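Just one protein chain is left out here, and the rest sit where they should.
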Amino acid sequence: MRHLLSISDLNKSEAISILDTASELARVSDGAVKKLPTLRGRTIVNLFAEDSTRTRISFEAAAKRLSADVINFSAKGSSLSKGESLKDTAMTLQAMGADAVVIRHPASGAAQRLAENHWMSGSVVNAGDGTHEHPSQALLDAFTIRKHLGMGGSDLVGINVAIVGDILHSRVARSNVLLLSMLGAKITLVAPPTLLPVGIHNWPATVSYDFDSVIPHVDVVMMLRVQQERMSDLFFPNAREYSRYFGLNGERMAAMKKGAIVMHPGPMNRGLEISAEVADSARSVITEQVTNGVSVRMAILYVLLAGGALEVGSN
Amino acid sequence: MSVALSAQDITRALTRISHEILEKNQGSTNIVLLGIPTRGAHLATRISSIISSIEGTDVPTGTLDITLFRDDLRMRPPRAIMPTKIPTSGIEGKDVVLIDDVLFSGRTIRAALDALGEIGRPRTVQLAALVDRGHRELPIKADFIGKNLPTSKSQSVKVLLSEIDGRDEVSIEEGVE
Partner (left out) sequence: MSTADFLIKGVSLPDGKKIDLAIFDGLIASVSSGFKGEAHTVIDGSDCVVLPGLVDLHTHLREPGREDAETVLSGSRAGAKGGFTALSAMANTSPVADTAGVVEQVYRLGQEAGLLDVFPIGAVTQGLKGEALSEIGAMADSIARVRVFSDDGNCVSDPLVMRRALEYIKKFGGVIAQHAQDPRMTIGSQMNEGEISARLGLKGWPAVAEEAIIARDVLLADHVKSRLHICHLTTAGGVEIIRWAKARGIDVTAEVTPHHLLLTDDLASSYDPVYKVNPPLRTESDVHALREALADGTIDIVATDHAPHPTEAKECEWQEAAFGMLGLETALSIVQKTMVDTKLMNWMDVADRLSIAPARIGGYENHGQPLVVGSHAHLVVINPTLKWRVDRDLVLSKSSNTPYHGHELPGVVMHTFYKGMPTLLNGNVTSMGGM
């Protein structure tokens, strides 16, 4: 595997192997070892054309724990904000000798463009492209679900997941639908009809407009962030009405199954899609998602960079 | 292919190594056994049980995966990471015995020393190997050896253990490519 652009780049065993690798890395990091020499001498560039402090820090921590050199290249003050083309940026990174580029970009498909144009030779990791995908987020979500609810198996067979909110604009939802269904989970997408894409009927998920009818049947409630700019674009009448039908509050949480967990990719809009009571409850694994993010991203970088794919060594 | 060690030879070698470890360390009180996955881990378990049957006490035993510390990662396809399990007593101030199946270039042991260094500071680090086939590339030497097997570089040494392979045997194969 050279790039991670979309969950569809992975088959089930590759996905599980990333999760297993992340488990081992988490144990190593939990113990005395804070820093591993594995990627010493490798250069990883965080190319962030869109603000996302948490994802950037998570990838940076992952790279540094594996001893890679990290260069941060963020939108503000960088050439990307001065209208430099993606191609020129890529060729600059190539000239700097980047072994991998972690890219966050507001345009769907930007990571794929970077990877498939021969502008640079390094690996490309999609850290969120427009409204397309966010594969590392889905992997850390799957990792977190497996850790809490996995019945000892390596996959997620038998687990029911509700993904709630702005499916239309969510790269987190797209990657999670692909990954969680591949791992055997049953997915229900819950949203107002305006925030579900046309053409969703072939997705490996069922659709519901009624959050309350879904809640008692799922093991995981994954809430999505409602972006401020959706408020003014006729997707729903106002924040209060959205909250009433699609927000996760204490009352709805009380209807959840025993042992069911609440997830959110962050950053949260407390009081809009999730109440403070829920976010801070014992069911919430939201801060743990952040912790797991580092291990999962270490595993991704390990799988992409630790091996020399071209040479196959004899025993 | 020729058989270098039979199942019986292996059992005898491990018993001898166990005695040598006890002798060198004047008993088992300060010893920690760490096997290098995959087969070294099983050898460590076997040596551990031999020592406890001799001494009448359990020896802290664990595993140490060195994959993340290898210096040849770029030369091979990515490997799965195996578990590292350090006994709860830790390794600080202990006499750690690293256990591997085959001692060859010495690079695995160098990586193991790096890995240990990240975990703590043992009083001594010793090395036990079932087979030493020569061709060292680093200044590393085993303290306890089951059998010295002179080989050419083109040959490969194959270790089978009943826990994984269904039977115990060490053999030498010609130029496997």
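Letters A and B name the chains as they come in the text, with residue numbers starting at 1 for each one.
Here is the rule we go by: contacts are C-beta pairs under 8 Å (C-beta built on N, C-alpha and C of every residue); 3 or more make two chains touch, one makes a residue touch a chain.
Just so you know, these numbers come straight off a predicted model, no measurement behind them.
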Partner chains on view for the chain not depicted: A
Residue, one of A:24, A:133 or A:166, that touches the chain absent here: A:133
Residue in contact with the excluded chain [from A:57, A:70 or A:200]: A:200
Sole residue of A:3, A:42, A:65 or A:113 that reaches the chain not shown, by the stated touch rule: A:113
Residue ranges of subunit A at the interface with the undisplayed chain: 85-87, 105, 107-110, 112-113, 116-117, 129-133, 171, 174, 197-203
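Here is the rule we use: only the chains that are shown with their structure count from here on.
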For subunit A paired with subunit B, centre-to-centre distance based on mean C-alpha positions, whole Å: 40
Interface residues, subunit B side, partner subunit A - complex: 65, 68-69, 72-84, 86, 114-115, 118-120, 156, 176-177
List of subunit A residues in touch with subunit B within their complex: 17, 20-21, 24-25, 27-28, 31-38, 66, 302-303, 306-309, 311-315
